[in-house]
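First the structure, which I've put down as structure tokens, then a few questions once you've had a look.
Missing here is one protein chain; the remaining ones are kept as they sit in the complex.
Presenting subunit A:
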Amino acid sequence: MVASRAIGSLRRFTASRTLRCPGYTCRNFSASSALLTRTHINYGVKGDVAVVRINSPNSKVNTLSRELQSEFIEVMNEIWANDQIRSAVLISSKPGCFIAGADINMLASCKSAEEVMQLSQEGQRMFEKLEKSTKPIVAAISGSCLGGGLELAISCQYRIATKDRKTVLGTPEVLLGILPGAGGTQRLPKMVGVPAAFDMMLTGRNIRADRAKKMGLVDQLVEPLGPGLKPSEERTIEYLEEVAVTFAKELSDKKISLKRDKGLVEKLTSYAMSIPFVRQQIYKKVEEKVRKQTKGLYPAPLKIIDAVKTGIEQGNDAGYVSESQKFGELAMTKESKALMGLYHGQVLCKKNKFGTPQKDVKHLAILGAGLMGAGIAQVSVDKGIKTILKDATLAGLDRGQQQVFKGLNDKVKKKALTSFERDSIFSNLTGQLDYQGFEKADMVIEAVFEDLNLKHRVLKEVEAVVPDHCVFASNTSALPISQIASVSKRPEKVIGMHYFSPVDKMQLLEIITTEKTSKDTTASVVAVGLKQGKVIVVVKDGPGFYTTRCLAPMMSEVLRILQEGVDPKKLDSLTTSFGFPVGAATLVDEVGVDVAKHVAEDLGKAFGERFEGGSVDLLKQMVSRGFLGRKSGKGFYIYQEGTKNKSLNSDMDGILASLKVPPKSDVCSDEDLQYRLVTRFVNEAIMCLQEGILATPAEGDIGAVFGLGFPPCLGGPFRYVDLYGAQKIVDRLRKYEAAYGKPFTPCQLLIDHANSPNKKFYQ
């Protein structure tokens, strides 16, 4: 699904960035009483080098909170005032985290743009002092160094990073709808060059230490150490500190220079950037690209470009002012609130609410080596789970195994894995046609064809061979799990795992529990999903669960709109300009017309009138003509290998003409078309919460954004209602209800929210 590309950017949030912890309040006491009992920061002196250690209490990560910042300033002032100290090293005592960024809650608690701007200015001032320090400061980076953490690091005179996978540098602010607000937009372009700085700040991508070294973002790398007389992590940090102290000494003794040797390409780029015309061209190009990609829905990227531009063209002071102003403005936007909400939701959905399962899943078996089955296998073997991939035919099995191999091999090509690692990961996979070895399986996930009889058959076959504790999970997008479980001998072990295609790219996993599913079964499945790197929503069983159920009414409306004579290309552009990563017609092609037909029929039966809209005949005719979407090469569009531009499938004209219905002029403006789709989606999502299918609005938002591509800038259906007002949405629905009837009747929970404006899904 193309959706993955747009939302994929969101995945780079590092988990658990925030978490302000209790115990902060007591800081006020200590600050006045003693110098030495700081909670976040302490320092020691090695020779003439001060070693400043950052370690926020009760948290896995360090965040730039107000408390940490004020302690940091205190400490630095002491260091600057102390004549015995000639240089300093900044290091975190937490393995795996230098500073993971600014405290998001600190921003969230601000009431006005001015307040946020002030925060930004404080940060700017602090980092400027670091930058101008006459005593060299070395940032010793091990673990995540993101956002404010990176801004701190690049204000220092020298950076040394551990060369391991946990050490990443980046400016993920754009993913939260804000910008690097503590001098980042000004310093980064000078450090890595304008193009690279734009790339970092506009994509928010994480940069690994070795790449950072090549870019000039860090000056030295330190190799991670194995175990010695202490555990490996502990010793590596110690070693990093030792190396950093040596460099700090040499810097203060002027034995090494701060000037970095630039490569030829770098020299050429920086020369080119000195020509105003070239710079203007670059701004223009980047702006164009951003506008095209964001469709004007995300304000942050353009403001980032602006802040950088101001700094370069009008000097530092103007740059800092521009940066802090824009930072303040952005923090108040709905988009940034929506994106931060998603971030919090994602953190929540990366936890196992159901506790630790009794048995760790070490042996996994997957039935069906199709796209889904092989995808699930791929994300399991690379986490070290011994996985059996079973298919009914050798040809199917071959294809599936090749898919897993290709997935891993692509990582080798991108240098994310070595070929040796690929091979040893791949040996976790066993491909087979029989049930040999299932007696050891802790969990079986079936991903066979969506046919209830077939699922019943494999369930019975599996139950005959697996041990008692083995969980049976069904990967289905619409078949109710309780129906599948009806033939089970042990329905408490049966559960649904709805993966999204392509499994290795899509982050969401929807887990479906029936009345009979035991808590330990759920815990076990969630644990496996988390291990596979998924964001997890757990929902109750019902036709279409949550995600498919939300999508179905929208798809039904898509068909109606097409029948009303809107051509698929126009429909696609309407949906993407609303913020969906994939156009609605394209989505049908991607999902598969036959699958869409199945779902439409099943859910139509289950929900009746409310799911009406376009005619399923449209899909039926497409299926009968073989237009199954991308997989068959033809759907609404024609797909050809190797070409990116797709053209409309002209054979569809006849089908559409035969099913044409007259459009109703008062609900057919472009905006109306967009809202007809979105309001049905939102209404159904809220109904899922009302009916208890969903446990929390947060899960509803995560499911909609990560699984279905609901516009991330709106934050998901629930956040959308909170931010834009339930009344407005109810009004829209009423308008369309007048034209089309029941499918648009707002659900009770939505009406309740409209009636009392203080009611919010997120308090």
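Basically, a contact is a pair of C-beta atoms (placed from the backbone, for glycine too) under 8 Å apart; a residue touches a chain by one contact, two chains touch by 3 or more; residues count from 1.
Note that in this section contacts and distances are computed from a predicted model.
**Q** What is the protein name, per UniProt, of the chain that does not appear here: "NADH-ubiquinone oxidoreductase chain 5", "AP complex subunit sigma", "Trifunctional enzyme subunit beta, mitochondrial" or "Gamma-secretase subunit APH-1"?
**A** "Trifunctional enzyme subunit beta, mitochondrial"
**Q** Taking the entire complex into account, which one of A:Phe72, A:Phe98, A:Phe127 or A:Tyr239 touches the absent chain?
**A** Considering the complete complex, A:Tyr239 is the one touching the chain left out.
**Q** Based on the whole complex, identify which of A:Gln280, A:Thr356, A:Thr418 or A:Ser573 touches the chain you can't see.
**A** Answer from the full complex: A:Thr418 touches the omitted chain.
**Q** For subunit A, enumerate the residues touching the unshown chain of the complex.
**A** Within subunit A, the residues that touch the unshown chain are 220, 223-232, 235, 239, 243, 246-247, 418, 420.
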